[in-house]
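Of the protein chains in this complex, all but one are displayed in their positions.
Up next is chain A:
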């Protein structure tokens, strides 16, 4: 993607073209920034598709040992599938294992390189996490399996994370059971806002009950995320970067982390 130079008028145009109907004002004016960028933090469905492809590709390169994020075309109405962009990203059958003492050393191995940068994780001794080393094994006993889908919301015009979890025997986990697997900061948030943080919601394509992370604040913090990043205000917003950045925040909520390598890739390719 061609990066725009410093001219403010041309970069505004780029933002507008990315979301032609974006309306809300930029209420956040960082000091020293006299350019008001009329981008509202949202994404069009076509850009979602593009961003998803880039995200999935990046993920594969940065996490060769993890299950891939796959693009699934909308299964609901095959007779409605004229939109190539109608579909969602799917990462299924992640195993969640409660770490025992003896596994601590493994854990240190996998998390060492990230420890410097990871603020929220690692604070709590007891914190339960995904152990990447065991993810792809097929014989996960006594573990909880998680499916994650990233679905585009035409109302909010942002990606939304849907997920479900089940025991090895296929029995679904309740939200209360899932909460025990969530990072501590998420459990806390959930207890504070039971009905507006993670809710039961019907999967828009699968027509079955899933859980959903509420998207109503997404565009706001995406806006902040990109405003706070000097390279993005210089280079203009890049569609491909959207999902990686989005997931670096959302993933934390459910204990899935974006490996630093992925962010590096993004930075490298746009600086």
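Everything that follows uses one rule, which is that a contact is a pair of C-beta atoms (placed from the backbone, for glycine too) under 8 Å apart; a residue touches a chain by one contact, two chains touch by 3 or more; residues count from 1.
The rule we apply is simple: contacts and distances are computed from a predicted model.
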Which name from "Aladin", "DNA excision repair protein ERCC-8", "Autophagy protein 5" or "Pseudouridine synthase II N-terminal domain-containing protein" does UniProt give the chain that's left off? "Autophagy protein 5"
List the chain A residues touching the unshown chain? 12, 20-25, 36, 38, 40, 44-46, 76-85, 154-156, 172, 195-196, 199-202, 204, 207-209, 214, 216, 220
